[in-house]
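A single protein chain has been removed from this complex, and every other one stays in its place.
Residue numbering begins at 1 within each chain, and the chains themselves are lettered A and B in the order written.
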Amino acid sequence: MDSTKRPSSYLDKRFDRLRDQDYSSLNQQNKSSRALKKLQSNRLAVIGIIFSLTIILSSIFAPLITKYDPQKVDLRSMLKPPSSEHILGTDKIGRDVFARIIYGGRISILVGLGSALGAALIGVSIGAYTAYRGGWWDSIFLRISEIFMAFPQIILVLLLVSVLGQSLMNLIIIFVITGWGGLYRMTRAQVLSLREEEYVQALRAFGLSRARICFKHILPNALGPIMVNITLSTAMFILEEAALSFLGLGVPLNIPTWGNILNVAQDLRVLQNYWWVWLPSGITISLFVLAINFVGDGLRDSTDPTLQG
Amino acid sequence: MIIMEKDNEIILSVKDLKTYIYVNNRCNRAVDGVSFNVHKGKTLGIVGESGCGKSITASSIMQLLPKLSRIESGEIVYHKDDEAIRIDLLERNGKPMRDLRGADISMIFQDPMTALNPVYTIGSQIKENLLYHTSMDKKSMTKKTIEMLEKMGIPLPHQRAEEYPHQFSGGMRQRAMIAMAMSCNPKILIADEPTTALDVTIQAQIFELMQKLKEEHQTAIILITHDMGVIAELADDVAVMYMGSIVEIGNVHEVLRKPAHPYTKALLESIPILGKGKKQNIEPIRGATPDPYQRPKGCQFLPRCDYASNQCEQFPLDQQITNSHSVKCWKSNEVLSHA
Partner (left out) sequence: MMLVISFIIYLGLELTPGDAVSRMLPPDATINMKAEELEKIRESLGLNEPFIVRYFLWLGGVLQGDFGYSLASGVPIKDIVLDRLPATLELSITALILSSILGVLFGSISALKRGTVTDIIFTIFGMLGVSVPVFIFGLIALVIFALNLGWLPVGQRILPGYDSYWDHMPHLIMPAGVLALMLTAGVMRYSRSSMLDSLNKEYIRTARSKGIPEWRVNFVHGLRVALIPIVVLIGFRLPMLIGGAVIIEQVFQWPGVGELFVFNVRSQNYPLVMMIAFFSVLAVLLASFFIDLFTAILDPRIKLE
């Protein structure tokens, strides 16, 4: 065998190893290693879950983590840089930045998750039921969703904010109103395809009511992509809340959220000289959203049947 | 296994080719020691079930293997004029190999709808072949393209050359692909299940076309199929493949009339023949093809073979039946006597 003259590639070593492994029939390992491999490829998702859970938990247990009250004004220590007393320093009116971020997480996550779940609730129920019923119902709601989705989301949100006024509850409601369309469309697509499956015909022949078939039998099968969408929507809403609050048009400024903290960055002096006031919040948002995106991607990979093991 | 036919030039010889596929971190010995010769102006049919390795063999010759696979060992020798080119030693996408592809050795594929690029016209796809293998100018290339389309029996070739694949019918698409493959007058044409995706009536037309090419240009054809009927129609020689090895090879008349391998025999018995009437004895082959990762020891056909014995646990060696017929089976004599 004149294999010395054969063209080589970087894959050769790996191939040789696999071939020799095969010769000594080490095939038994493969069943368990398959499951392991799947977990390994979802390493990012695992990191994502750990990270986001850490942030969520620290927000919930905020009082245990920091002794400072995020609202407490202390005019004697304004704009102090990070120190052993204040891990991330203080802001313009002496509030502890670290505390504000930890407590701010509560609202930001609440808004993000709450809006995502709210939009999902509405979008999925309407999507599932009207898609299943078909006909008149379906067309109407499709049209309605098209109208909502014709507006760039931020524009619609700001429009509603200007009309309805700023408050925490309002913001969540506005997010749900502008966001239900996406989940509606997706659920609709899923239900439409599942509707024609044989087991649905069988259930109908048994005389089950439409609502029952729709929600108890069809919906669970469509759940995979919906979960992925909810996860990714949460990320999107958190980013939106941050952007709006940064502009001062999101959650009212007296309630700390990650975005609100960033509001001060509009002042160029603060931006340049007092980086600890705004940058940590920005980093926190980024990391949290990144973590959620990892989880979402991981969910998508595991629920997608077309990807090989 | 070498077939002795003194009068015919050998244009391609494959010796003990082994190609392994490394997907999913496993080693699949898809082609495990295959040898045959291809003669100028003759058709070699390679027949076998799905997964037996016939397509991989073809891909190996063209060095069009998937990324996670390689030619392990063996020789593929292309006899060009006076030289002998060792294809297996060439860089997969290096210039020498690419010069051969399309110009000396061409390939046509199973489904012309997916095998042709949907966003380019047929004409431009044919011209692409000419662009890289000839030094023709634009005008001559256009002329040649139209000429090729016409030769392949496509009406209104000047119009058709400017059209897109989706505007052609199935049979015409296949003709267009053949036109593309033949545009540089290759010495060898590899046809990988060329008619599987087509209607039976169109099949006949394509075969006629291929026969014509053989006669007019002395093109050697390697025809890959799972259909024995196609072999009977077109092939001069046939190689029967099973689980990565050629179990029987020889002149098509000899092999089909007097099969010497249990698998070949079983294959022939499982096909209904038009005209033979209701009382034909059609027998499906018992068992199923083994998992390529859990191969039986020795002869791969052992678990499904009616002639099996203990000896078969040793991989069979070549048995020469006649000058133009050899088989890999310990029991070939028994098989022949039952014919």
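By our rule, contacts are C-beta pairs under 8 Å (C-beta built on N, C-alpha and C of every residue); 3 or more make two chains touch, one makes a residue touch a chain.
Because the structure is predicted, anything quoted here is derived from the model rather than measured.
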item	value
Given B:77, B:149 or B:180, the one touching the chain that is not displayed	B:180
Given B:19, B:35, B:60 or B:106, the one touching the chain that is not displayed	B:106
Of A:50, A:147 or A:202, the residue in touch with the unshown chain	A:147
Residue ranges of chain B at the interface with the undisplayed chain	62, 64, 93, 97-103, 106-107, 109, 111, 114-120, 128-129, 132-133, 164, 166, 177, 180-181
Contact set of chain A toward the excluded chain (per top definition)	143, 146-147, 150-156, 158-159, 161-163, 235, 239, 242-243, 246-249, 262, 265-266, 268, 271-272, 275, 278-279, 282, 285-287, 289-290, 293-294
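Assume only the chains that are shown with their structure count from here on.
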item	value
Chain A and chain B: spacing of chain centres that average the CA atoms, whole Å	52
Sites on chain A touched by chain B in the complex	1, 3, 5-7, 9, 11-12, 14-15, 18-19, 21-22, 27, 30, 308-309
Residues of chain B that touch chain A when the two form their complex	20, 22, 24-27, 29, 67-68, 70-73, 88-92, 94, 293-294
